[in-house]
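The next block holds one structure in the form of structure tokens; read it before the comments.
Apart from one protein chain that is not included, each protein chain of the complex appears where it belongs.
The letters A and B name the chains in turn, as written, and every chain counts its residues from 1.
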Amino acid sequence: MSAPPREVRDQFRIQIHGLEAMIQALRRQGFQVMGPTVGDGAIVYDELTSMADLPVGWTDDQEGGIYRLKKRADRAVFGFTLGPHSWKRYLHPAVLRLWKAARDGVGFIASEESGEIQKLAFLGVRACEIHAIAIQDKVLTEGTFRDPAYHTRREQLFIVAVNCTQSGGTCFCKSMGTGPQVSFGFDLALTEVQTGKDHYLIAQVGTDRGAALLDEIPHEKATEEEVKEAAGCVESVSSQMGRHLDTRDLKELLYRSYEHPRWDEVAERCLNCANCTMVCPTCFCTTVEDLTDLTGTQAERWRKWDSCFTTDFSYIHGGSVRASRKSRYRQWLTHKLATWIDQFGSSGCVGCGRCITWCPVAIDLTEEVLAIRQGGSADSLALSTKEEQS
Amino acid sequence: MIDTLQPILAAHPFLSDLSPQHLDLVVGCASNVRFEAGKYLFREEEEANQFYIIREGKVAVEIRTPNRGSITVQTVDAGEILGWSWLLPPYQWHFDARASVPTRAIALDGKCLRAKCENDHDLGYELLKRFAQIMEQRLEATRLQLLDVYGNPS
Partner (left out) sequence: MATLLERHETMSVDRPDPMVPSPFRVQRVRQETHDTFTLELEPALGEDGFSFQAGQFNMLYVFGVGEVPISISGDPSKDRTLVHTTRAVGAVTKAMRRLKRGDILGVRGPFGSHWPVELAAGSDVVIVAGGIGLAPLRPAMYQLLSQRERYGKVVLLYGARTPEEILFPRELERWRAHFDLEVHVTVDRAMGSWRGNVGVVTTLIHKAPFEARNTAAMVCGPEIMMRFTVMELQKRGVKSGNIHVSMERNMKCAIGFCGHCQLGPVFVCKDGPVFCYDRIKDLLTKWEI
């Protein structure tokens, strides 16, 4: 992780166009800047070469199984929440070569991947995403072993966080204690404010690196009213959450619910498509592929994202341990919300809502947990604010 | 002969909980037997008129196959009980039993015991309870054998 944030100090005001200077300053320092941009019918993460790449004036409408890109009436730069991408695509790449080997007589030589890894700057990291990155830090760098690929990318990472000023339709960071306010883990944190003709960002410094970057952008000390205005925008988000998850005794609840009939019910709907694991910012499972070329003299080992929803995931000795769809959905949810706590000291869920939005059949884990708590089936639930799927 | 068997039977865990009267009834049907290595205690389809408490040695319970000789499915050691087909009609052995090594046992006469059990149903119940437990243990062990857990999984 980058150096811990300093004590709350002065906050600064940057005109909205200062983002251009910020992006160019980062690029001059050798960072490849990744951030939100419109693509593939959504707001995705990709390289930003200038402010023009940002999704200015765009927003998203999200519900269970629904994502729609919409134009805004204003020119907000960060007036949206989360898309299908999470930052793990850069820190924990979906496809990565681990090493190459070449035959050498009867033997072979395997060499570790060397060479420079491009350093990255993330622009637009939300509070829940900072928590997600911290969770993956715990999993991949703070155990007995450290993932060198993740570690290198993480050490070099520059984070410009952004406070959410609106909630998404499936968000529940409030329930998970992961937002909406960014509180740690950033070099710079920005809050976008639009008041009448004025359009600016309030910037908070988190590290020396962040301070140094700020020095390359025109900025001035923010007034108390401006700071209060920005804080107010973020605070109001707390009451707009699209979902709520009751996390009281959640681990114990799931541990004693392995035989709950709700699992059978959700298995009827779940397609095992693995979308949730792909969009989830904390899912880390991977598989390994050993490849060889046609001559058989060169071999490579590649690592790829994997999902516990695949039938082969738990294959051993002629069969899969988790052969039924039900057992795989149960594994994913129980891991995310319960066993993760015993493994890594915190919940694996940050309340980003992506799994709800991107599930083709709109399975909503907040609803599933509620059903398990209440001991009943979907019929006995009070419906939350979502449209019925036809 | 019968006098010396009483203390042996009384001490055996299989019968030690019987009341003295019931134990006497059982002892009345008991005799000492010995088998050389390779000798059969009984063969499939023979009339089943005894059960054995093995005192020393080892007995192999076998099934004959048409083309692969005899297959041993279980061995019974010293201290263990062999045979319950005497209890239930048609009173016929379903396996072969052969001494793998020189074996000494106490043979309990099945016809003798069946008659006594008909007269004294309490004795019958006591013996059935004990044999039911043996059958249950054998059934569980056999089921595990059936699973062939060490076999090639694919």
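Assume a contact is a pair of C-beta atoms (placed from the backbone, for glycine too) under 8 Å apart; a residue touches a chain by one contact, two chains touch by 3 or more.
What you see is a predicted model, and the numbers here were worked out from it, not measured in a lab.
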{"item": "Among the chains presented, those that the missing one touches", "value": "A, B"}
{"item": "Touch with the omitted chain, as defined above, among B:V73, B:A115 or B:M135", "value": "B:V73"}
{"item": "Identified contact with the non-displayed chain, of A:D137, A:D264 or A:D306", "value": "A:D306"}
{"item": "Option from A:G143, A:G177, A:P261 or A:G375 whose C-beta touches the chain left out", "value": "A:G143"}
{"item": "In chain A, positions touching the absent partner", "value": "98-99, 101, 103, 106-112, 114, 139-141, 143-148, 151-152, 258, 284-288, 290-292, 296, 299, 301, 303, 306, 308, 313-317, 321-324, 326-327, 331, 335, 338-339, 342-343"}
{"item": "Interface with the undisplayed chain - residues on chain B", "value": "58, 60-61, 68-75, 77, 79, 100-101, 140-141, 144-145, 147-154"}
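Here, only the chains that are shown with their structure count from here on.
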{"item": "Intercentroid distance (Cα basis), chain B paired with chain A, Å", "value": "68"}
